[in-house]
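Okay, here's the structure, questions in a sec.
All protein chains but one are shown at their positions in the complex.
As written, the chain order gives the labels A, B and C, with residue 1 at the start of each chain.
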Amino acid sequence: MNFSSDNVSPICPEILAAIASQSDSSALPYGQDDETAKLDTAFSQLFETDCVVVPVATGTAANLIGLSNLVSPYGGVVCHHEAHINQTESTGVAFFGGGAKLLTMDGPSAKIEADRLDEFLSAQSNRGIHAVDPECVAITQATEFGAVYTVDEIHAIGRVCKTHDMRLFMDGARFANAVASLGCHPADITWKAGVDVLTFGATKNGALAVDAIVLFDKTLRKKTEKARKRGGHLFSKHRYLAVQLLAYLENDLWLKNARHANMAARLLGQSLTSLGARMVHIPQGNELFVRMDDDLAALLRAAGIIFRPWPAVGPGAYRFVTAWNSPLEAITTLPGDLNLA
Amino acid sequence: MNFSSDNVSPICPEILAAIASQSDSSALPYGQDDETAKLDTAFSQLFETDCVVVPVATGTAANLIGLSNLVSPYGGVVCHHEAHINQTESTGVAFFGGGAKLLTMDGPSAKIEADRLDEFLSAQSNRGIHAVDPECVAITQATEFGAVYTVDEIHAIGRVCKTHDMRLFMDGARFANAVASLGCHPADITWKAGVDVLTFGATKNGALAVDAIVLFDKTLRKKTEKARKRGGHLFSKHRYLAVQLLAYLENDLWLKNARHANMAARLLGQSLTSLGARMVHIPQGNELFVRMDDDLAALLRAAGIIFRPWPAVGPGAYRFVTAWNSPLEAITTLPGDLNLA
Amino acid sequence: MNFSSDNVSPICPEILAAIASQSDSSALPYGQDDETAKLDTAFSQLFETDCVVVPVATGTAANLIGLSNLVSPYGGVVCHHEAHINQTESTGVAFFGGGAKLLTMDGPSAKIEADRLDEFLSAQSNRGIHAVDPECVAITQATEFGAVYTVDEIHAIGRVCKTHDMRLFMDGARFANAVASLGCHPADITWKAGVDVLTFGATKNGALAVDAIVLFDKTLRKKTEKARKRGGHLFSKHRYLAVQLLAYLENDLWLKNARHANMAARLLGQSLTSLGARMVHIPQGNELFVRMDDDLAALLRAAGIIFRPWPAVGPGAYRFVTAWNSPLEAITTLPGDLNLA
Partner (left out) sequence: MNFSSDNVSPICPEILAAIASQSDSSALPYGQDDETAKLDTAFSQLFETDCVVVPVATGTAANLIGLSNLVSPYGGVVCHHEAHINQTESTGVAFFGGGAKLLTMDGPSAKIEADRLDEFLSAQSNRGIHAVDPECVAITQATEFGAVYTVDEIHAIGRVCKTHDMRLFMDGARFANAVASLGCHPADITWKAGVDVLTFGATKNGALAVDAIVLFDKTLRKKTEKARKRGGHLFSKHRYLAVQLLAYLENDLWLKNARHANMAARLLGQSLTSLGARMVHIPQGNELFVRMDDDLAALLRAAGIIFRPWPAVGPGAYRFVTAWNSPLEAITTLPGDLNLA
């Protein structure tokens, strides 16, 4: 059982079938094909609002291109210190943003809190020509520490952004896990709360390689498409991005996969707790952060279970990530199996 | 029959099978998997020299990242005016190259000629701090106009580059078609001629989405990998890039597909000629450029044949591109079928 | 007599006096001082329209920052192949423009012709996501080859720009020489013809180091000021830029200096012609391009006259540039003095 990340999982059958379905036909390149033509409608129906979809092959590309729409080369992007864009995307924000700077703040479970955001923006804004003015706020749903913003929390952040005339970006690499956890409508935590651009992750949740940049501000389409092309992210065989996304939405596969992963995380949390581990955060999506003693860690490893230390949440902490294909039964029987072994 | 480009073709069966083969297993992300580990060896065997392979999903990304290794932000890249990097990759060279500038020259069939390159470099170099000094030469094999550099021509270019202390880059989006056309060893037209970095195209020739940046200068590995990450081009499920490339090399699939496409182009050229079209260039790879009168163009279109006007090679010119799956028989019988219709 | 460029000349007395006048007082930094406060009004009066002035210390900075307002990172700037921004400003346009690309055309005396511009823009625009769309046209007044656009020529260019929805930029490093040559009002060849941004040169024409970015589109102020700061071009002791410009405008010093330089060029042209040189272009501003045999060139050099070969206008060509302080009498008597020597 490999819990080192959800991206260790393979492509899921529905998406493989969608790819295979395109094996006998020709199609116009660069997004002029029939499958791509369905995307805007499919996502607009999902979100119950007109929106524009620009797919790319990686979550980092989706974040960097999506975000670059919302900040000038002289401006700042406010994010949590632990945000993927700050910790794990190299100097990509400045690269795609023409120099734009990350302005980081803290908060529990890698969440930004609306009140502190309000203070931060008040302190950082309008400091004159020498300083970097915030222009955009970026949040991650679910967060890098496995937490999920509530509907109210996101609306509160949206209101603060509106007050300070900030754009609002959401890194949704694990958006499906967040929606599955909240049981809300996807609109409730996005455009209805003021989100301008969402990256809607599929790669970690069963796709081969596709994340969608969802533009609720439809005026951003042209700029986004130009940035995608210039960045080398426009696929020639674009239909292969499109069919992955269409299959991902069809019959709520995205939610089905995410619910499975979330369930696996809950069950794994119970199993690990019963073995003596302590939760660092209450697991809300498909990520678990636990503390455990060296003996337990060694025992798990000896049983072939793969997971990673995660010092960012504190000394002695480990991260376990479940996926669409995590084996629920083996997770449930883990304590017994280990004791028997 | 769709000849508008080779990228309208679907994924080929061998590569689909390779992707499908990864459906039941977990693998470490970001290139730490077992399949990726085989790439350097596979390409080193193919090229008969130690080289480093960094795969990305698009040919534009391969070109832009590969090239950015060979030029400083203050330097120039010499290329043909018709080069893909000049005509068809937006402002990508400056983006990935930190401002690096394209310095264009002319030449027949979109080829750079060694003698004129020598003159160009002599005239453009060492013009002082205000000017942009050339630092790198970029050629395309096969060229954007369907021509193929001979082994001697590339060696001559390599010698000029060495004389002027220029790095040499090769855009090999259709490298397979060039090798199939020349019947040479891939080493003969790359590192043996002084090529520092090659982009080895697979997407147009049967893959879903993968082109390999091949570094014959192995010291460029770290910088290339950093540029790939920063550009959002590092796949999490990296094995899916790797298995495409491995399948592409296995049993010389890359050559088999290219030979098919080249053969289709030759046959199509015969068929079109017999119908009254005139070749603009002798077809050497899988691209045909022809002139024909409006009646013939209309006749072909009425028969469902798709192709594109290509004014860059002259007024009244059209481009036909064949692919790994072009129907040889239907191409051969085209004149008769049209006359019958 | 040093005719290698106008920038070999020293600071003129009026501007030195203006600098010296600030030696005993304190002043707020970064443009908040009283002298800077006068700039917008002074230039608005000169141009007879409301405009915004952002001064910087070099002509290259003025061009690069001014131009960066008018083009996106994905767009092209149309200019003459010989334009200073293309030949003599390194990779600066891409640097300040976030990757923006120069699209060059030809034309006599380094001028862009309106008809050919119209054709060029028609051919280059709307070529799809892969290509670089022109977004801005940049002209130089007077041109790099010493020619001066007529009022009608600039209005014709302005109309073409309007038709194609292009912004219009004017590099006015030698704007004063052009106005002095035309005898027109400065408004006639700028905003009345559709110029959005002008760089108004002073450094070559008597100042120590200051060129003004003049924004006829006043909405560009904030972006220009941010670009200036980020580029390290915002002076702390900003009043020293301001007083140079104010002295330069006062009593039409800018025109007085330019008329002197233009007169010197005319006289020098007569003297050189009488010695056997041939004009390449009719001198309109303060630059002369001539052809002469080696004996005459040697004779001039032996007499201590400094000038430069200028192969860009053709083999055997030389450039002579006069300035605000060129010695009119010595220029006039040159033929006789050489013959006596």
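Following the convention adopted for this analysis, a residue touches a chain if its C-beta (ideal position, glycine included) is under 8 Å from a C-beta of that chain, and two chains touch if they have at least 3 such contacts.
All values derive from a computational prediction rather than experimental measurement.
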Handout entry: Visible chains that the absent chain touches, using the contact criterion stated earlier
Key = A, B, C
Completion exercise
Cross-chain touch to the chain not pictured, restricted to B:1, B:213, B:227 or B:267, is B:227
Practice task
Write down which of A:32, A:45, A:91 or A:163 is the residue touching the left-out chain.
Solution key: A:91
Exercise for the section: Using the definition of touch stated at the top, determine which of C:230, C:281 or C:319 touches the missing chain. Expected result: C:230
Completion exercise
Note that chain A touches the chain not displayed via residues 73-75, 87-92, 94-95, 99-102, 129-132
Fill in the blank from the handout: Listed in rising order, the chain C residues that touch the chain left out are 2, 4-5, 7-11, 13, 16, 19-20, 22-29, 56-65, 89-92, 95-96, 203-204, 208-209, 226, 229-237, 240
Fill in the blank from the handout: Where chain B meets the left-out chain, the residues are 30, 72-74, 98-99, 129-130, 223, 225-227, 229-230, 234
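Throughout what follows, only the chains that are shown with their structure count from here on.
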Handout entry: Chain copies touching (chain A, chain C) - same or different residues, decided at half shared
Key = same
Exercise for the section: Please list all residues of chain A that touch 2 or more other chains. Expected result: 226, 229-230, 234
